[in-house]
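Only one protein chain is missing; all other protein chains are in place.
And then chain A:
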Amino acid sequence: MRRRRFLRGALGAAGAAAAASAAGGCGNLHSSDPDVLTFMFRGSTEERDVFAKAVELFTKKTGHRVDLISTSADQYATKLQTAILGNSTPDVFYLEPPRTMAYVTNGVLADISEYVDATDLPVDDVWPGGMNLYRFDGEQIGKGPLYAMPKDVGPFSFGYNKTLFEKLGVEPPDPDVPLSWEEFLDRCKDLTRERDGKPVSWGTSVNIGAELHSYAWSNGADWVDPTARTVTVDTPEFAEALQYVVDLREKHEVTPSINETEGLDGYQRWLRGQIGFFPVAPWDLTLYRTLDFEFDLCPYPAGKSGESATNIGSLGIGVSSKSRRPDRAAQLAMFLSCDPDAQDIIVGQGQTIPNTRTRAKEWVKDTSIEPQNKQEYVDIVEDYGRFVPNARTYTPEWLDTFFTNIQPVVEGRADVGEYLSSTQATMQSFLDEGYDQLRIDQEANS
């Protein structure tokens, strides 16, 4: 009898534990209460705290409860993909632009156009470029219904160490007029100094994955044609741009060498005040403001086209097509994107530039906020910035493959022209496969 009771008890406990763990597992990404939204997002600890505060404000203003699911940046894509696979997509989630076409085609994202049209929030004041990045008509990005609100737009601006320029007596760049490549190289040479035979400062440090866009675009080259169907990296303009970047290190030695960047990479050397020119993106401002040197923004140097160019990053806030409260979910997405009080919280921490034009104009004029030339950010977003090309294609693999085998070129061990010619074919086949996949998925979901 005692044994039977024990067995029953043990079985009951095991069952309860299994049920609890199963319920707990479900509750992670999909709330059992249909009135409670789930919001999945990513970022640094500071960024997560900022958005948690903004969500708290949303709950206070609307009375709608929100469960937060946050991850580190490197785990986010895998975790979201797993949630979608497990049919427990969060109601609201960060959307990486290269995923927009696939998520729309496969019915993961809800069309939020009707909610955006009906809201009282200042959605019309949000950067149009940022909004267009999340429109998709089934063929092309930038047209059709809206599937996400931009959480931010991230102008990838160039900047310089004012203190180092002053210390070395080098003329600082004009805040509005871009340097030509020749002028830029001369400044870099002036900034590259040695002490006791060891380099102590460099003109710049190029992160090829993040910055090649700027050099290629400003030289009149592009990754793909305007329809995003043909890879165009095998043009003389593109080759010239890549060669210029390679020569900065291999020929002119105005950037840290491979060995030197392995010890302390360009970013760390910039933080130590050893680099003259370096990218200054908004998400780095919080840290940069704590540095013991002054910095400011300037346009990227201009190649053959005579015009500066750079890329704009962005993250969207999308709504699941399976959300049981799509109205509330869309409301949360819009709130985080453009509610003035939410923007106060988000921009106040210096993680992003204001998401609305009106507020951005006030922000630019505020001289108490570093850097002084914040107008450069606005110019990039409104005028000359471009979105990274894989945001306009179905899969990002074609662009990734460009950087997979580029190391010998960057180190000067492989010929730029030959590399571009051979890699163009590979990239094109991946791009074509992406469009084939789009057709297959469209048929499967039609």
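The working rule: a contact is a pair of C-beta atoms (placed from the backbone, for glycine too) under 8 Å apart; a residue touches a chain by one contact, two chains touch by 3 or more; residues count from 1.
Quick note on the criterion: contacts and distances are computed from a predicted model.
Entry comment: the absent subunit's protein name, as recorded by UniProt, is "Sugar ABC transporter permease", drawn from "Sugar ABC transporter permease", "Peptidoglycan D,D-transpeptidase MrdA", "Extracellular solute-binding protein" or "Acetolactate synthase small subunit".
Of the candidate positions A:Y103, A:F136, A:Y215 or A:F295, contact with the unshown chain belongs to A:Y103.
Here one chain is not drawn; of A:N207, A:S305 or A:N405, the residue touching it is A:N405.
Contact residues of chain A toward the unshown chain are 4, 7, 11, 14, 18, 74, 77-78, 81, 84-85, 102-103, 106-108, 258-260, 262-264, 395-397, 400, 403-405, 407-408, 437, 440-441, 444-445.
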